[in-house]
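A quick write-up on the structure given underneath.
Every protein chain but one is kept in place in this view of the complex.
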Amino acid sequence: MSLTRTNLAKTIKKQYFFKLKANITSFTLLIGVQLLALLFSLGGVASSSFGSSSIRLNTQYYTADIVIIFTLIWAFVMAITITTKPHRDLDFTFVTNRLSSSFANILYLLTVSIVGSMMAILSDNLLRVIIYTFLDKQFYSSTMGLQEFIMGISITSFYVLMVCSIGYFVGTLVQISSLFTILLPALFFGSLFLRPSMDEKPIITNAFEYYLLESSLTLFIVKIVITTALFFTISTSILNRMEVRQ
Amino acid sequence: MNTVFTVSIFIPLLVGITFIIFIIMAKLWRRFTNVKVTYWFLFIYIGILLLSSAIVPFINDNSLIEKERAQENLEVKDLLKKLSKTGIAQIDQMYLLKESSFGEYQNQTLNVETSGEDTMIRVFVERKTSDDNKVEAFSISTEVIDGYDISNDLTPYNVMLKDNTLTIISPKKQYINIKIAKPPFPVRQFTGESIVNQSSTKWSQVVYLQIPYDLELMVEDGIFLEFIK
């Protein structure tokens, strides 16, 4: 009997579409999360106020920032979820190996990042329409140009994908030992109070700023791509040795 | 506890808490959703998003008071500089709030006084080259918030001429609330735009006078004169 060899790329493709179908309900949560964020955004994300003797000027600023932040957290949760046992077992019902499973996962997360980012950036328009219709017709805004729009989606996608890779890594650690479910949150909240000295920012803030304050687009992409690749590679190599359906 | 400390702890803390809430939500959510509901949600939500994206350009162009972001005129400092250098002829019409003209002024001197809330007013003076015995006064808005000119919201200074006294009447204290939409942070990060970007000015309006070339001005305290060459 001659047995046909199985093509890795084709398997990944099949798994990817299978995953997309299997996890479709996660988008309901995304919509819920974004609507919640829009609700929070209605109060404005920042305000300033100044005046002279004859004038008092209050300015409220509206952005989709909260929507994007919520989308990031959603993506983090999503990435953790797909590393859990039920999701890994799902792959092993059909043809797979750990590598194809991981690649399909990464492709799935990439899709999720792009779709989530598109929704988040578009929700900015929804926010403007809501404010204009229900809150105030005296509303200053400029339409996002096509360039800004594409930039917004791609940069947000980079952020979401990076957060996914971190979530995937965290999920993988938890799969190794459930001890991490206690250890990692403790580490996160603990690090908020971990500062080089009393007057300086916590280390975790520096980590955020490392990406958020980067103003060169090229450097930003390099930083994000390296971080993302690093986390995905580590996770994949850990998962590659993991047993399933025990 | 300084602000940097509060902000830098508060935000990650909030993110952490939101994360935990989402984890719980994700678990509960699964029970209530199914594929059909998901497709409907996606269909409706994306529909609404696209629809609002189609609407936004129209509300910006028509009903919203959206001014062209003409970069050369935007900064208030520039506007004032331009005013003192080149005079009113070079100023964009949209900054002119009010124009008053007083003819047949024969006196050799003119007293300038203020009345109302503003005790300090900046006045630009241009001497006319031809003597037509006319005093002309313009109220000019210099209030630009974040690149948006809000002159439509401002009540202009009222200028009155009676006998040989020109009175600049400033309006009652105005309370202006405005809402500004900004692009989200991933865009701002690279356009360099900051979320709160207010060039706070001392002067929200200035008065620009065109007077006969030999007229002498007598001003009271609180009026800052600046002559155009």
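Each chain carries a letter (A and B) given by its place in the written order, and its residues are counted from 1.
Please note the rule applied: a contact is a pair of C-beta atoms (placed from the backbone, for glycine too) under 8 Å apart; a residue touches a chain by one contact, two chains touch by 3 or more.
As a convention for this text, contacts and distances are computed from a predicted model.
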{"item": "Protein name, per the UniProt record, of whichever chain is missing from view (\"ABC transporter ATP-binding protein\", \"Ferredoxin\", \"Phosphate transport system permease protein PstA\" or \"Aspartyl/glutamyl-tRNA(Asn/Gln) amidotransferase subunit C\")", "value": "\"ABC transporter ATP-binding protein\""}
{"item": "Given A:F40, A:F94 or A:Y210, the one touching the chain that is not displayed", "value": "A:F94"}
{"item": "Hidden partner interface residues of chain A, rising order", "value": "1, 3-6, 8, 11, 14, 18, 21-25, 86, 89-90, 92-100, 240-241, 243-246"}
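The rule is short, and it goes like this: only the chains that are shown with their structure count from here on.
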{"item": "Chain A and chain B, separation of their C-alpha mean positions in angstrom", "value": "37"}
{"item": "List of chain A residues in touch with chain B within their complex", "value": "24-29, 31-35, 44-48, 50, 52-65, 67-70, 73-74, 76-78, 80-81, 119-129, 131-132, 135-144, 148, 151-152, 155-156, 159, 185, 188-189, 192-193, 199, 201-202, 204-205, 208, 212-215, 217, 220"}
{"item": "Chain A-touching residues of chain B, taken from the complex the two chains share", "value": "2, 4-5, 8-9, 12-13, 15-16, 18-20, 22-23, 25-26, 29-30, 33-35, 37-39, 41-42, 45-46, 48-50, 52-53, 55-57, 59-61, 63-66, 69, 116-120, 143, 145-146, 148, 150, 153-154, 170-192, 195-196, 198, 200-204"}
